[in-house]
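This part shows chain A:
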Amino acid sequence: MGLTNGHAAFASLSASAINRFIYNLAKARPRYFRFASGSPPSYLGPFEHVPALHLPGASGGGVDYILEITLPQLDLYPGSGSQQLPAPLTLGPNQFSITTGLTICIAKDYKIVGHKVVPVEDCATLNIWAVGELSTSDPHNVQLDLGAHADNIILKNVGDLESIGENLSLILVNALLQKMTYPVKKQALGALTFSVADGPRIEDQQIKAWGDLS
Partner candidate 1 sequence: MPSDATVAVSQDGLTTLLHGLLPNGPISKSSEVEWELFSASYDVSIAVSGGSIQLNDLAQVIRFLDINVAGHAHAEAACDLGKILPHLCIPPVQICTPGFFGRKFCTPQYCPTWPSVSIPITIPLDINVSADFNLNVVEDGSNFNIVLGVIPSSLVIDATPMAGLILQAVKDYLHPIFAEIPHIISKVIDDLVHTAISAFDDAAKNLAILIRTLLHDLILGSDLLAPSAGITLLSFSKTQVLIPSDGTPANPDVSITLTKLKVNIADGELVATADIA
Partner candidate 2 sequence: MDFINSRHLTDRDGFVQVFSEADHYIYYVTTAPEGYPPRHEDSFQLTVKPSDAAKESGKQHDVRVVWDTGQACYKASPAKLEIHQHDFVVWHCERSQGLPAYSVRGQGKAGSFSSSSFGPEAAFTHFFFAPGQYRYQVNGKGSYLIDVLDHRTIEEKAYSARVSNPPMVYVRQGRPTPDALEIVTGQTVIWVAEGESGVMIAVPLQPEAQIAPQTTQRVVPPRAT
């Protein structure tokens, strides 16, 4: 039976292919990975504008901040061994793991440099490990969207803010993963008119799908 396992066709993408996709996503659409309020420093590059944090006692429009998601790296079950997941995270059948980071900078003060007002930043970086599964937006439709839902996320080195940080990070990572949907019927790289009959599944470090030719 080989790869097709009783079906007309089989298609798979490896973790390295998906990581290449994530890299290209970050290059093409950097705004998915960078958020800032106010006028952030130019080193940030293109970003998604968000409102400042309005806290009691904060002067002016609020507290400006920058959130930057480090380029995520994905691994597929059973794993390549390159990602050491901290307990209690484990990579199970049909699961993927993501390692990424979140850098938060707030403008604690402002100074004048030349003719410009620039923020004085205070930054911290969180390391994020997450495990997730594939999902489909419409299981009855031939077109399956691959969406990943990170539902188990671990932060380190944040003390009592760990729980809050984890929840915030979960929201951000999921928001990113939602943007990484693609139709599984394209899994055959456009070479076949492919309707998915089985899968997609994660195994052997690949996302696999089996289908019929229409």
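Candidate entries met the following condition: all candidates are chains of the complex that A comes from, given by their letters.
Everything that follows uses one rule, which is that a contact is a pair of C-beta atoms (placed from the backbone, for glycine too) under 8 Å apart; a residue touches a chain by one contact, two chains touch by 3 or more; residues count from 1.
Predicted model, so just to flag it, every value in this text is computed and none were measured.
Comparing candidates 1 or 2 against chain A, the one that touches it in this complex is 1. Within the complex formed with candidate 1, the chain A residues making contact are 1-4, 6-14, 16-17, 20-21, 24-25, 28-29, 31, 46, 179-182, 186, 188-192, 204-206, 213.
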